[in-house]
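I have a structure here, written as structure tokens, and I will follow up with some questions on it.
Right after this comes chain A.
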Amino acid sequence: MNTDELQKFINECKLDGNKICVEKNLHETLDFLLNNYSFDMLKSITCIDLSNGQFELIYNLYSTENEEDAVISIKITHEAESIADLFESAKADENEIYDMFGIKFIGNENLKRLYMPEDWDGYPLRKDYIQDDTRLAWNDNNSNNA
Partner candidate 1 sequence: MTITATTLKLNLGPQHPSTHGVLRLILELDGEKILSCEPDVGYLHRGMEKMAENMTYIQYLPTVDRIDYLAGCFYSELLCRTVEKALGIELSLRVKAIRVALLELNRISSHLLWIGAFLMDLGAVSPFFYTMRERELILRYFEKLTGQRMMYNYFIFGGVRKDIEHIDDIEEIIKILPEKLDDYEKIITNNPIFLSRTKGKGIIEPHIAINNAITGVNLRASGVNYDVRSNDYLYKNFEFSPVVINEKDAWARYKARILEIKESIKLIKQALEILKKEQSLNQNLINPLTIKLPDGEYYHEIEAPRGMASIYIKSTGLDKPYRLKWRTGSYYSVNFLRSLLVGEYLNDAIAIFGSLDVILPEVDK
Partner candidate 2 sequence: MNYLYHLYIEFLSKYGISELFGNITFYIIPFCIVAIALLIVVLVLVLAERKLLGWLTQRKGPNRVGFWGLLQTIADAFKLLIKENITPVKADKFLYNLAPILVFIPVMTIVGIIPYSSEFTFVDTSTNVILYLILAAFPVLSIFMAGWASNNKYSLIGSARAIAQILSYEVPMAFVVLSVIVLAGSMNLKEIILSQSLTHGALDWFCIPCILGFVIMFICTLAELNRCPFDLPEAESELICGYNTEYSGMRFALFYLSEYALLFVSSIFLSIMFLGGYLSPFGFYISHLIFGDTLFANILIYFEQVFWLISKASIIIFLIIWIRATLPRLASFDLLKFSWAYLLPISIFNLLLVVIFKFTTGGTTCFLS
């Protein structure tokens, strides 16, 4: 898409409060905002498990030049476009989201377990995460073993 089309695409996006909800073209949208509106800082990426198999990713952008905030949101299922090539800091956020929600970011090669052990099953911040790992202290199996 060229610049005008992107502008049009963004203008047509649904607004939820101050949140711009895009449905696709996340990478292009952020690229556009970075280059045309100088939203150069990605403050954070927040991931929410919507309990219906969908996840919502919220991108908090900030422009140090114009001192403005922008919030972009996208709904995805298990896979998302990586924006690590636009924002270095996205690597960190995407890695954390991968660790906690198991979302694969296409284009980010460095996804690995961050807080959880390398051999941990499941993704703790998902709503359907069952805390039955034998390594957890409050688990029954564990107390029997002890």
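Selection criteria: all candidates are chains of the complex that A comes from, given by their letters.
FYI, a residue touches a chain if its C-beta (ideal position, glycine included) is under 8 Å from a C-beta of that chain, and two chains touch if they have at least 3 such contacts; residues count from 1.
These figures come from a predicted structure and were not determined experimentally.
Student: Consider chain A on its own, then decide which of 1 or 2 touches it in this complex.
Tutor: Contact with chain A is made by candidate 1.
Student: Where on chain A does candidate 1 make contact in their complex?
Tutor: Touching candidate 1 from chain A are residues 17, 19, 40-44, 46-49, 58, 60, 62, 64, 67, 71, 87-89, 91-92, 96, 100, 114-116, 124-125.
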